[in-house]
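Below is one structure; the comments refer to it alone.
Every protein chain of the complex appears in place save one, which is left out.
Order as written gives the chain letters A and B; numbering starts at 1 within each chain.
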Amino acid sequence: MNVQNPKIGVYICHCGMNIYPKVDVMKVAEYAKTLTHVSVASEYKFMCSNPGQELIIEDIKQRGLNRVVVASCSPRMHEPTFRKACETAGLNRFYFQMANIREHSSWVTLDSDMATQKAMELVTAAVKRVSFHAPLYTKDVPVQKSVLIIGGGIAGMQSALTAADAGFKVHLVERETYIGGHMAKFDKTFPTLDCAACISTPKTVSIGQHQDITLHSYSEVTELSGFVGNYKAVIRKKPRYINEDTCTGCGLCAEKCPVSVPDPFNENLGNRKAVYRSFPQAVPLTFCIEKKDPAPCRISCPAGTNVQGYVQMVKTGNYQQALNIIMERLPLPGVLGRVCPHPCETDCRRSLTDSAVSIRDLKRFAADNAKLEDVPLPKVEDRDEKIAVIGSGPAGLTVAYYLRRKGFKVSIFESMEKPGGMLRTGIPDYRLPPAILDAEIDHILSTGIEMNTGVGLGNGITLAGLKEQGFDAIFLGIGAHVPVKMNIENEDADGVIDAVPFLKEENLERPGSAKKRVVVVGGGNVAMDAARVAIRSGAQSVSIVYRRTRNEMPADHEEVEGAIEEGIELINLVGPKKVITQDGKVIGLECIKNELGPADDSGRRRPVPVEGSEFIIDCDMIIPAIGQRVESSPVLEDTDVDLTAWGTFNVDQITFQTSVPSVFAAGDAVTGPATVVEAVAGGHRVVRAIEKYLNNEMELLEDEIRQENKMAGKNDFLPVPEDVPVVKRAKTSFMEPSERKNCFDEVDLGLDEASAQKDAEKCLNCGLCCECMECVNACEVKAVDHEMEEEIIEVDAGAVILSTGFKTFQAEKLFQYGYGIYPEVYTSLEFERLNNATGPTSGSIQMKNGKTPERVAIVHCVGSRDSRNNKYCSRVCCMYSMKFAHLVREKTGAEVWEYYIDMRSPGKLYEEFYDRVQEEGVHFVRGRVAEITDITDHPEDDGRLTVVAENTLTMKTLRTPVDMVILSVGLEAAEGSEDVGRMAGVSRDKDGWFNELHAKLAPVSTPISGIFLAGCCQGPKDIPDTVAQASGAAGEAISLLSKGTVSTKAEISFIDPELCAGCKTCIEVCAYSAIDFDGSRDVSVVNETLCQGCGSCSSACPASAAGVKQFTDLQLMNELEGFL
Amino acid sequence: MSEFSPKIIVFVCNWCTYTAADLAGTSRLPYPPEVRLVRLMCTGMIDTKYILKAFLDGADGVFVGGCHPGDCHYIDGNLKAEKRITGLQQMVKNFGIDENRLKLEWIGASEGPEFQKHMTDFVAQIKVLGPGQTKDRMIL
Partner (left out) sequence: MTAYVIKGNDKNPVQAVKELFSKLLENQVDYIFLPGKSPYSKLPMPMLISDTAHMENLEPLAPAAPFNSAKQAASVLKSNTNKKIAFLLKPCEKRALVELVKLSQCSIENALIITADCLGRMENSTYLGLIEDAPGLIEAFLQDKSFQDKITSSCSVCTQFTDSGSDIHVNLIGCSGSAVFVPQTENGEAVFKKFECDRADIPTARENEVEQITKKHTENMETLSDNVLSKTKDVEKFQELIATCLNCYNCRTACPVCYCKECVFLTDIFNHMPETLLNRADKKGIIKLPTDTTMFHMTRLAHMSHACVGCGHCSSVCPSNIPVADIFKIVSKNTQDFFGYIPGENTDEKIPYLNYKKEN
């Protein structure tokens, strides 16, 4: 082809009456003739018609044209047509240029002369440009013979089957746990009224069975890359926690599951379990467990006990499993069920509505009602490593028990005669009966732990000694038993005895050592215990002296209450100043009054003594209870272990190792006096550390713990339902103060079964699945796997079909219709479920009170054809509304009113259905409903709803009393379709529906070749249209792929090696890494399969070495030349 | 002398703004006749040469229309264009070419009415600024 002297043919199209007469096409043609290199210019009615194209083909052949310009519509419409024509005539298709004088001139320019002028300039530019066009050639590249379909509704299923039956591999991705989409929720379908399930299940089933369809359910596409014929998708498969291959769908797991939550599949009209399948015929039939973040109670428990789990087990009366769950983290369930300060209850979300669940009492109830000996022990290999545990308090027992459960050899050394540490000596029997403690300790020991009592550091053993005896690790759980002094005058007088030895003595020997008038100093639990023990061991009056007010008291509320009930006097804002003695014996305590000053570091207001406010409290016994220290001297004797400023053991916060690697510590000995559960928590950290230490994996520990901390605190919990009834918090019964103050019997008598279960009912299941493991036990094929994690799958696909469907309009937005306020106002989807055999009422149309409605109103166009919401018509509402009317009439015989604006019933048998429903006696009211209210006009209608609307045919305002209202909500683009659109590069229209390539000529194609649209994601449509369009989309995909190759884009970048200076700027700006650097020649080179032709390189290249074919500098500069 | 009718070059990307222009057409949304569209695959293609050429060869205003950030068919070509064009606005300012004669706007594929509005406003703005300097002058 001789590029040097172009021979250009210019053709102006009338486009019927669309371009001509607005544009004077004859004038334009005449003008075109005057342009350089133009050898022929003519106009014709329809250039795109066959005769029109013939015109071009003939001229090319007869007159030897080597360039063609057509001035007509948008190139996005007919460029391919005319390029084809050139090709037919033997001219390279890229020797063609189009001038858009319709969309860009005749249609948008008011003045005819102006339009013509513009048309002429558009032609000039095109003519100048085309002279510099060059022939381009495309390459054929092989395609992936597979189709990716995003969305498994009826559209996606139809496309999948069509493509798969044609022999293509199909990847069908559905984000729900089942396929079928909205159609799976319907009962009947208009106008034929055949059952939705009956026509869709055959499809779902054959999808499940089709050998060429891979179904990715409960999955989402997170990335889409590549180009036509060779797309790559990344699919994120969410964990079902149930193995798809082994699950038989028997449903035993769901039967056992204690957790019941609102069922979104039933539009939350009914409930489902935490392990569920949305409906019986679901494909795949596999059940699914839904988990949220671990419940707040579980997080706030220092020991990490699965609170939600055992509370659910108490609810269902499975006390043994409750105990088993507790024993996973708490070795002393009965003890903690009595003495735990229950931080879990503080964080319980139930307190947002009424009051927290009585978690601690439920724990005790489980412990009291199940057998320790039946708690299963993990089957593990015994290990040879020996661990010495010094001290048998809560920390020591935890370390011993859980290390034993891991198979280690454990020996406990307890300096006292009986094990239990502070549990035994510190906590009075009326709070913690010794029988309970003994039973639980015996159980712990029964797992094969050696207990040596009466042996402790300083009497019998030393750290060094234990090492010599071959212990691989040593745990220090020696607590904090040494009283802190008051540092006042006469502190050592006869009659002053500290709380710790006092309680120890009373607990172990119970000598009744209390004198007549006792003063206890301090405000903590120990002070309360001492006071209440003193009362029980013979004191006539007991007072507690505390330097701040009751609000600042660290003691548990229950304890203070208990003390007061037992007649113990609180003397607040008073500090001890001096012990008054007479010949060595205590006769009183001189105190000074305080007032509260500014807050100190603990956040509590500091007491400030009031000058001269001294006074004396007569008494013969003083029990200081102001704190304890750690007895570290025997440890330090032969091993120097670092201590903190407070004299506690200094341990690494992650490993709990002391400065001596093989020696670990936790409990009061590390934290100072603290709670039992904190000691247990420390114990667990040590167990973990010691195991890692003995496996020489210490370095892993840090990462693990950092990882866990990262996971924590996302706070994605099951939302609190609006309609939670207020339930009074279960209260345990107490022994009468009058009798209990004379004995050491347990005061708190615990919960009875009824109130325990009632209180457990209150649990909101914040974490959804409570991990009680009942499903695991129930599953015969062992398909349940609570450890399952999400999978990332990568698939290749030659073509992609988007079928992401729709969501329904949020009826709450139209508050005047009272949705969400009046229980008898339903959305159409809710009604579908109400009417569905698999729905919450098994298909009987009834109101929330169980009665059958007698009068029903159906409101059309809710959220559609409404300038304030969606302008468009949702196309399906009229028909399904009439379907509802028919079903209501058929099932209940109720009177039905349809409030419509215009009746839209185009389509085969649709109008006939309209007639039929009219004949069935349904009232049709033409008019938009103004309001729905519970204010009725006649007393006999009380309890009913009134539908207010104007009948625009009779011009009358109607107030119709009804029992039930159905809102025919419109359709909107599905949640997340924006992201899918961006991923696929498919734009969305102003309403959010995907843009098709051409509204008439390419309704299932998109501007992105190889990506197609099916169903409602492109716009509202009914099932017949959807299925037709879905088949169409599949057809397009098949026709694209069956050839086996696609031709690469010709309009891609090139880099002139003669001009390239090798600066690599283009490589930097290329978004597709489609440019490589050829070091041998120091030039950049375009990778033709990757290049998308965006031209970032061409504008970035200062040397103009890079350019885009068909958009070269030369071509564009000359196009401009034509305009200017 | 009749009212000043400016010459305006509009560079648009194929995927968003050209589509919007077509939509304005099919929806019959009229706008001033002075605008001349140059179709590119992406605004990221625009070489400063094109814009300078337009200004030096008699254009009174240059308008660039691309996809909204995040919607670019080529990931971020529009951002590259933005950088280049803001730079060029500074450059031409040195020669008394008012930076408002060079405008960059994001117009999505579905925004036919927005396209109409932008064209109308821009033409109006250029009419206020008056004829460019290079019209019918011996410059280039």
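Everything that follows uses one rule, which is that contacts are C-beta pairs under 8 Å (C-beta built on N, C-alpha and C of every residue); 3 or more make two chains touch, one makes a residue touch a chain.
None of the values given here were measured: they were computed from a predicted structure.
**Q** Which of A:960, A:1018 or A:1065 sits in contact with the chain that's absent?
**A** Selected residue, touching the omitted chain: A:1065.
**Q** Under the stated touch rule, tell me which residues of subunit B contact the chain that is not displayed.
**A** Within subunit B, the residues touching the omitted chain are 48-49, 52-53, 55-56, 69, 76, 79-80, 82-84, 86-88, 90-97, 133-134, 136-140.
**Q** Even though one chain is hidden, which residues of subunit A still touch it in the full complex?
**A** Counting only subunit A, the missing chain is touched by 36-37, 1058-1065, 1068-1069, 1082, 1100, 1102-1105, 1113-1114, 1117-1118, 1121.
Please note the rule applied: only the chains that are shown with their structure count from here on.
**Q** How many angstrom lie between the CA centroids of subunit A and subunit B, rounded to a whole number?
**A** 45
**Q** Spell out the part of subunit B that touches subunit A in their complex, as residue ranges.
**A** Residue list for subunit B touching subunit A: 7, 9, 15-16, 18-19, 21-22, 24-26, 28-31, 33, 36-42, 44-50, 53-54, 57-59, 70-71, 73-77, 80-81, 84, 108-111, 116.
**Q** Which subunit A residues qualify as touching subunit B in the complex?
**A** Of all residues in subunit A, those touching subunit B are 74-76, 100, 102-105, 107-111, 114-115, 117-118, 121-122, 125, 982, 985, 987-990, 995, 1007, 1051, 1069, 1071, 1092-1096, 1098-1100, 1104, 1108, 1111, 1113, 1116-1117, 1119-1121, 1123-1124.
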